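Here the complex is missing one protein chain, while the rest keep their positions.
Labels A, B and C are assigned to the chains in the order they are written; within every chain, residues are numbered from 1.
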Amino acid sequence: MFYREAGQFKTSYKADQALFPILQDRIGIAAILLIAFVAIPLFASDFFLTSIMIPFLVFALAAIGLNVLTGYCGQLSLGTGAFMGVGAYAAYKLTTAFPDANVIVMVLLSGVFSAAIGAVFGLPSLRIKGLYLAVTTLAAQFFLEWCFIRIPWLYNDNASGAIEVPRREMFGFIVTGAEALPITRYFVVLCITAGIAYLMANVLRGRIGRSWMMIRDMDIAAELMGVRPLQTKLMAFAVSSYICGVAGAMMVFFWLNAAEPSSYSIRLSFQILFMVILGGLGSLGGAFMGAAFIWILPVLLKFVPGMLGMDIAAETVEHATFMIVGALIIFFLIVEPHGFARLWQIAKQKLRVWPFPY
Amino acid sequence: MNAFVADRAPAPVEDAGERELLLRVDNVSLAFGGVKAITDISFDIRKGEIRAIIGPNGAGKTSMLNVINGFYHPQEGTITWQGKVRRKMKPYEAASQGIARTFQNVALFKGMTTLDNIMSGRSLKMHRNFFWQLLWRGPAEREEIAHRRKVEDIIDFLEIQAIRKTPVGRLPYGLQKRVELGRALAMEPELLLLDEPMAGMNLEEKEDMSRFIIDVNQEFGTTIALIEHDMGVVMDLSDRVVVLDYGKKIADGPPEEVQASQAVIDAYLGVSH
Amino acid sequence: MLYDIFIDPFVQMYDMPDFFLQVLWEGFVAGILYALIALGFVLIFKASGVFNFAQGIMVVFAGLTLVGLHENGVPAYLALILTIGVMGVLAYGVERVVMRPLVNQPEIILLMATIGLTYFLVGFGEFVFGGEPKQMITQELGLPTGSTAFEIGDRGLIILQHIDIAAAVIAVIMVTALGLFFNKTRIGRALRAVADDHQAALSVGISLNQIWAIVWFAAGLVALATGIMWGARSDVSFALEIVAFKALPVLILGGFTSIPGAIVGGLIIGFGEKIGELYWGGLVGGGVESWLAYIIALVFLLFRPQGLFGERIIERI
Partner (left out) sequence: MKDFKQFALGTAVALGVGLTGLMAPTAQAQDSNYVPLLTYRTGPYAGSGIHIANGMHDYLQMLNERDGGIGGVKLELEECETGYNAQKGVECYEATKGKGALVYNPYSTGITLQLIPKASVDKIPVLSMGYGLSAAADGNVFPWVFNGPDTYWDGASVVIKYIGQQEGGLENLKGKKIGYLFLDAGYGREPIPLLEQLAEKYGFELLKYPVPGAEMQNQSSQWLNVRRDRPDYMVMWGWGAMNPTAIKEAVKIRFPMDKFIGVWWAAGDDDAAAGGEGAKGYKALNFSGVGPDFPAIDDIKTHVVEAGLSSADPETVGGTLYNRGVLNSVIIAEGIRTAQELTGKTVITGEDMRMGLEALNLDEARLKELGLAGFAHPMKVTCEDHSGSNPVFIQQWNGTEWRQASDWIEPMNDLVRPLLEAAAKEYAEKNAPWPARTEACPN
């Protein structure tokens, strides 16, 4: 009823292969973009921008990165945090080595380094599969974390052992550092995330995306159809790590402002993995939904007791948050193991046939 | 006939035994640890024929197909492909030389739609690199659409238009087999290996599938090697039959000849060894 | 440089044999403890195909419950029994609430569910017992404390902690008991049947739900033993959860389903990382223990993808 595609005829393969072949979807995505680019900047408070939207977009990008690897190519990775760290440290080295270069270019370049390192740690994927591979990616996680601490060159020998984001300007706007306005940082993060999401959508609907999914669904059959497993998997590792690297760089440059190695610990890897799984493996939209759920829900939960006028100690709220998030994760996995993306499809299906049940 | 078929000239009809050699298997043996799957088997496949490989369960038929498309590497023996002795190769190399196959237990890409599954057969023919793919607009999109046309021809040929956008996991078994055939056809192979294409089908589906196989062979000129248990189908379809039992070749020749062979009768009726 | 890598460590081992023995002993103890954690993983994976990431937090949770009960005035042994009861309730709850609805889901979904369980247990444990680290009630439980020193030669000295010896003994007892349980009892046989083939086990009338509850309970007991031992080495706090990651390379080495694999893998990792850290770690500034085990496992896996005790994988289509 509300979501009816009947009567929308495609007259060319081009139209049929568009990203959003259905009119309602096009309207929906336009509305979301309108909200993101116009409504939020106009009405949102600084807290909403810095503590909800910016982290949400950064995490969504990282979730897209991991989704490429895990959701589309079927290679489970627990090293996301470290790959994000590589991006952050690379961006820091680049922008301090070339202070006059455009910082956004540096952030985008930093992903190249994490892509290279990701590809190296992807090599075992040729022989090792499934959960075994997941555990070996932990080697990347712990080894890289150790490098972030042990190689002072990476953080320019700072006494604090951390990377501190210097002030950088672009077109007269301060985009990084403490003086950068939340709104500026928000726009940068939004443009990068939306841009990469769009480009990835292109890759995923073409030959390369298909070859990843072939490997995921049945690697032996894929190989017998001419897909080179090593090349394809390494490419997935590289592309995934590139995206995660950029997300990691954005995390410190546009959100945290300074980062210790512990910012890129195994916990971050789990956080991102949760977003991907709850959002829905193999769905770009799901990455956004998962990121929203895992990041925004705990932030909101903190406000609940205050709104209800209850005086509960901060740590009790934290404990409750942990329990609720944990329980909800299990709950959603039980309800719909294919994540929010599938729930969204079911919802669309319901809207399509509404008011009839089927 | 549609554009896809028009590309291919039908093979001239001649006696199967005198056609040009496409593939020859010489004295091949394959073992897993101590278990011998194939022992000293030789036979050939000639261009344009339908070659059947039959035998009781566990005779080594699927292993033979796996050897042909490079998935298993025989410990002994040689394989000659289009006149050249083949070195040890990876499966994807076999694919790029024009060997396609279907599988005994349907091996479709379960998370993808029918369309995507058949498109995946075009992987080797598509060449736009990652950066064009990122952009999509322009060459990548044109390439995609060009291949989509070919795939649509196959969809028309197999009469599966209605399930184009359906994830293959939701299809009934018979249709899955058909999609799998479509995927193999999309590779435009020289040699098509079909591993029990009619297993688990009812009579009507078998008839459809037989028709597709004959059409593919006669109109596209594709050489086909197939494993099948239904003797009626084998006898009707194939030009020559090779019979395996316990990893050994026990007969080879035209269907009528094989059918009359005492060794084959013994193997199927279970004479003790 | 080459000398430092290839010769010096062996010279050191030869020069200070007492120290080398001590290193081996520490490696042995650490290996035993890793093996115990890995054992918990193996039990659950074998019976249900679930890679239970919550094993680490179960170790903490079991330890906290034990100490928390004791702090509230429950006598040590009673607290131990009650804790065993709590682990039983936990096992039953997990089976009812998590496992049963998620049966037949892909392994990654089950893995995620156990991480969700981890979050829940962290919140719940801190809510009930608070976040402060707690002292393990070693003496109250009648576990030995103190140490024995053996003198070797003039200045050689090997110190063995009694608690470490106890840990080794308890580990051996637990493994033996589990082995007997699996091989000699009806439930054990049922469990092995389930490990081989869920469907087939169901068809001969084995209750999967019951088996799962039992393995989760067994894993809980192993977690409790680990919690006590590791708690006695440092203290019982939520940071301990991270130590449990060490069981993962052990699992890779030993295989996800092999109990002897967990033991041997644990010992290899224990010896490997102690010897690596003490004789080679200094070359890169030390502290390599956090990743050395993974690299050992990774290299090993590249040459033997099926693990220590796994059979060679034949891929079929």
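To be clear about the criterion, contacts are C-beta pairs under 8 Å (C-beta built on N, C-alpha and C of every residue); 3 or more make two chains touch, one makes a residue touch a chain.
Here the structure is a predicted model, which is why all the values come from computation and not from measurement.
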Touch partners, limited to displayed chains, of the chain removed from view: A, C
Option touching the unshown chain, where A:F121, A:F142, A:F270 or A:F288 are the choices: A:F142
Option from C:F41, C:F61, C:W230 or C:F300 whose C-beta touches the chain left out: C:W230
Of A:I117, A:I192, A:A247 or A:V317, the one touching the omitted chain in the full complex: A:V317
Contact with the hidden chain (one of C:L121, C:L278 or C:L301): C:L278
Interface with the undisplayed chain - residues on chain A: 40, 43-48, 50-52, 55, 96, 99, 142, 145-146, 149-150, 156, 158-162, 164-167, 177-179, 255-263, 265-267, 292-293, 296-297, 299-300, 302-303, 313-315, 317-319, 322, 331-332, 334-336, 340, 343, 346-347
Chain not shown, touching residues in chain C: 16, 19, 22-23, 26, 29-30, 126, 130-133, 135, 145, 147, 159, 161, 230, 233-235, 237-240, 242-243, 245-246, 273-274, 277-278, 281-282, 285-287, 289-290
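In this text, only the chains that are shown with their structure count from here on.
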Rounded Å distance between chain A and chain B, as computed from the means of their C-alpha atoms: 41
Distance between chain centroids, defined by C-alpha means - chain A, chain C (Å): 33
Touching two or more other chains - residues of chain A: 220-221, 224
Set of chain C residues in contact with two or more other chains: 315, 317
Chain C - residues contacting chain A, complex: 51, 97-98, 101-102, 105-109, 111-113, 115-124, 126-127, 131, 242, 245, 248-249, 251-252, 256, 284-285, 287-288, 290-291, 294-295, 297-298, 301-302, 305, 315, 317
In the complex with chain C, residue positions of chain A that touch it: 70, 76, 124, 127-128, 130-132, 134-136, 138-139, 142-143, 145-146, 150, 220-221, 224, 266, 270, 273-274, 277-278, 281, 315-316, 318-330, 333-334, 337
Interfacial residue positions of chain B with respect to chain A in the complex: 69, 71, 90-92, 94-96, 100-101, 103, 107-112, 116, 119-124, 126, 128, 130, 133-136, 140-141, 143-145, 148-149, 152, 183, 187
